[in-house]
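Up next, chain A:
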Amino acid sequence: MKNIQEIFDILKEKFGDSILELLTTLPVESFITIAPKKINEVCLFMRDNEELKFNSLMCLSGVDDANGKQVKDENGAVKIEGSTLSVYYHLESTEFRHKVTLKSSAPKENPEVESVALIWHHADWHEREAWDLVGIKFLNHPDLRRILMPYDWEAGHPLQKDYKNPEFYHGMKVPY
Partner candidate 1 sequence: MTYDFFSKLFGSDLIAALIQSLLPLFIFILPYALFAVWWERKVSAHMQDRLGPMRVGWHGALQTIADILKLFQKEDIVASSIDKPLFNIAPVLMFVGTYAAFAAIPFSSVFIGSNLDLGVFFIVAVSGFSVAAILMAGWASDNKYSLIGAMRSAAQIISYEIPTILVIITIVMVTGTLNLTTLSEMQTGHFWNWMILGGPGSSLSKFLLIPSMILGFGIIYISTLAEVNRTPFDIPEAESELVAGYHTEYSGMKFAMFFLAEYANMLAVSSVVAALFFGGYQSPCGYLGNLIGLKWLIPIEQIFWFTAKGLFFVFVQMWLRWTLPRLRVDQLMNTCWKYLIPLAFVNLIIIGLITLI
Partner candidate 2 sequence: MALKTEHMTLNMGPQHPSTHGVLRLEVELEGEIIKSVQPHIGYLHRCFEKHAEAMTYPQVIPYVDRMDYLAAMYNEFGYAVAVEKLLGIQVPERVEYIRVIMGEFQRIASHLVAVGTYGLDIGAFTPFLFCFRDRERIINLFEMTCGARMLYNYIWVGGLSHDLHPDFVRNAKEFVSYFKPKVKELNDLLSYNRIFIDRTANVGILPLETAINYGISGPNLRGSGFEWDIRKDDTYSVYNKFDFDIPVGKGLQGTVGDCWDRYYIRIQEMGESLKIIEQALEQLPEGDVTSAIPKRIKPPVGQVYSRVENPKGELGYFIISNGSPNPFRVKVKGPSFVHLGIMNELCKGHMIADVIAILGSIDIVLGEVDR
């Protein structure tokens, strides 16, 4: 059983700059922020390390942070620019019974995060969902397709905060 500070120290020692920060000021849950291009290495280490053994990924969630500034384009539609898309990883070790939350953010213009689908197969569908709904591109994912929305949905990723419903989909009216 290790707390998040100890886990952070282990990771910091191993990976140095890729481990960005530990945020403990929020109520309830603290998390470690990790560089998006290094997340797969960190996760593989966390799974296989004898002291950590995070063999189970509880949940993987994509979030649109919407932390940029709102810009109105020429049609009057609100766009959020300069914000980030984040992925939250909730890990657990069924052996040591400790849990940890990781976060990895990428700019919205180019949201590329390394995939962990080959480390925990569980992440496969969750990453597809994050791609589908939030629009995070997972590099080296074995099969990154839409999952909940239709395969040919062209109107973007619905869980982004500035998403607009299209008027029509294959000639069918979308808003009922």
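To be clear about the criterion, a contact is a pair of C-beta atoms (placed from the backbone, for glycine too) under 8 Å apart; a residue touches a chain by one contact, two chains touch by 3 or more; residues count from 1.
The candidate set was assembled so that all candidates are chains of the complex that A comes from, given by their letters.
The structure displayed is predicted, hence computed values, not measured ones.
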Candidate from 1 or 2 that touches chain A, complex-wide: 2
Residues of chain A defined as touching candidate 2 within the complex: 26-29, 31, 55-59, 61-64, 88, 90, 94, 97, 101, 120-122, 124-126, 129, 133, 146-150, 158-159
